[in-house]
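All protein chains but one are shown at their positions in the complex.
We call the chains A and B, going by the order they appear; numbering starts again at 1 in every chain.
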Amino acid sequence: MEKENFRPLDLRKKLRPGESIIQALLFIAGILSIFITVAIVYELGKEAWLFFGNPDVTFAKFFGTTTWQPGIGRFGIWPLVTSTLVTSFIAILVSLPLGLAAALFLSEYASPKARSALKPILEILAGIPTVVYGYFALLFMTPLLQKIFGEGVEVYNMASAGIVMGIMILPLISSMSEDALSAVPRALREGAYAMGATKFETSLQVVLPAALSGIGAAVIIGISRAVGETMIVAVAAGAGPNFTFNPFQAAETMTGHIARISGGDLSYNTIDYTSLFAIALMLFLVTLVLNLVSQTIINKFRQRYE
Amino acid sequence: MQNNQPEIAIETKNLFIFYGSFAAVSEVNMKIEKQKITAIIGPSGCGKSTLLRAFNRMNDFVPSSYVTGEILLHGQNLYGKDIDPVEVRRKIGMVFQKPNPFPKSIYENITWGAKINGFKGNMDELVEQSLRGAALWDEVKDKLKKSAYELSGGQQQRLCIARTIAIQPDIILMDEPASALDPISTLRIEELMQELKQNYTIIIVTHNMQQAARVSDYTAMMMLEKDGSRSGTVIEFSETKRIFTNPKDKRTEDYVTGRFG
Partner (left out) sequence: MNPSRDHYPKGEELQRSLSARYRNASIWQILFLSALVIAILSLAALLYNVVDGAFGYVAFEYKNDPSEFTAKPLDDLNQQELLDILTANLSSGAFKKLDNEKAMEKRSRSDLHTLVLERLIQIDTKQTWSMTDSIFRSSEIKAEVAEKYPDAKLEFRSWLTPVFLTTPMSSKAEFAGVRTAILGSLWMVGIAILFALPIGTGAAIYLQEYASKNLLNRIIQTNINNLAGVPSIVYGMLGLAIFVRALEPLTSGSMFGVTDANGRTILSAGLTMGTLVLPLIIINAQEAIKAVPDSLRQAAFGVGATRWQTVWHHVLPNALPGILTGSILAVSRAIGETAPLIVVGASTFISIDPDGPFSKFTALPIQIYQWTTRAQSEFHAIAASAIIVLLVLLLSLNAAAILLRNRFQKKY
């Protein structure tokens, strides 16, 4: 090859405007995600501010009363909160034992063949849109509950929505728990086996406790998902705030309420409009905290076994 | 000693250990004497760990692995059809290269094995006895409820020894137990082994020649076979003194004098 075919050698630093422009564009793409978060906080915060700035709305009313009907000046948030808690609690009650047991089976017992047959089923379950789960809750789970528990079960009820939400969250809890279980170092299992422990004693008494914080992180993410889940509760839990802890009664959750009210023709600058943003802000903050806590736990957990 | 027949703790006959179709260890015939320390030495990858883990069936967890031949404990073949590997491991405990205490308290680390194995005596006594046996009691007696992870590496390894002796095995296997430790901790473990051999038969894998010479009564020298099969075997097995001063095999001599490779 001829040296003359190349441009002359010059080792000094060159300005490469193309490179710099591209790098700037990529940086903007990267930083956009921060803007999204800022926009969420700003927009929700702004409208929530307007809501709480309304002279009729006081903190005492908001947290001290139990009727939510902004249209007629009732601003007690509790009915929306309690039904969110009840449905989420039921969901975790269903998904934690099932998800954990499934994870234990998959990571400790199943042969590679069985695993590759069983895992896709959980993945399908995870991929089903939540509105389909809503259909399932209303038209399968509710009639089933009515058959089992009789007349006391209302057509719209929190139990049905919660149980189906639990099924929806199950794959998430199971796969995160499985990750936590398989992150437990082999040396620990071998230590247990070498003392004459059976496989079962090892997985339940050594591996499971060692993975506990990872599993805790899974549960927290599960709660966050349940609290933020909309369609299942919008379809099956009930269409109206109701202050009750009875799972067989209808009650609207925070998300369900937002979906129903915003589904109508909502006009801007009304108390209905701003109140939805106040609820959404609460949702955002609660799920944010849950997600951050879960992530911190996972990072700690990983460090410990690295 | 030389005159009366030595008592045999464990014996291998024509032992081959496979990973799939690869024979990692070939044709091992050893009689390991009771209440003695037997060292297994040799270059890395020659199958020392594989052989050691065959003694308490830890290789069972590698799905492709299997053995041919026999390992006899009190005349029973450990790989016999009706042998329960769980029970084998209770009789033949193991200490690993890296300390691996359970993420529980010091106390529970010791009692856990006892509990699952149906121990009916006094737990506190057992804990004290085992920790004393592992020369750790004085250092931890005031913090038994603390997490085992708060101990230093050397202390953790002695805790692992303590938890092994708590289940009262006949034989203790040690796979390079000091290789992850500092010289002082190593020394303590070596001293501890001398005490342990009053009650237990110990088989230790080490690639530290001086350590083998210092602690062991017998030494097994392992090497890859000459035939190019990459399969390891025991090329010489006799009293440690002899291996280090007057080996029969030229390869052993090269290895122990550092002229190997």
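The rule we apply is simple: a residue touches a chain if its C-beta (ideal position, glycine included) is under 8 Å from a C-beta of that chain, and two chains touch if they have at least 3 such contacts.
The structure presented is a predicted model; accordingly, all values stated were derived computationally and were not measured.
Of the chains displayed, those contacted by the omitted chain across the entire assembly are A, B.
Here one chain is not drawn; of B:Val28, B:Leu73, B:Ile106 or B:Leu126, the residue touching it is B:Leu126.
Note that of A:Gly76, A:Gly99, A:Gly162 or A:Gly214, the residue touching the chain absent from this view is A:Gly99. Of the options B:Asn77, B:Asn117 or B:Ser147, the residue whose C-beta touches the omitted chain is B:Asn117. Of the listed residues A:Val227, A:Ala250 or A:Ile297, the one in contact with the hidden chain in the full complex is A:Val227. Where chain A meets the chain that is not shown, the touching residues are 16, 18-19, 22-23, 25-34, 36-37, 39-40, 43-44, 47, 97-102, 104-106, 109, 118, 121-122, 124-125, 127-136, 138-140, 167, 170-171, 174, 198-201, 204, 221, 224-225, 227-231, 234-235, 255, 258-259, 262-263, 268, 276-277, 280, 283-284, 287-288, 291-292, 295.
What chain B contributes to its contact with the hidden chain is residues 84, 86-87, 116-121, 125-126, 129, 165-168, 199.
FYI, only the chains that are shown with their structure count from here on.
Rounded to a whole number, the gap between the C-alpha centres of chain A and chain B is 48 angstrom. Residues 56, 58, 61, 86-87, 89-91, 93-94, 96, 98, 100-104, 112-113, 116-117, 160, 163-164, 167, 173 of chain B touch chain A in their complex.
Residues of chain A touching chain B in their complex: 185, 187-188, 190-198, 201, 205-206, 209-210.
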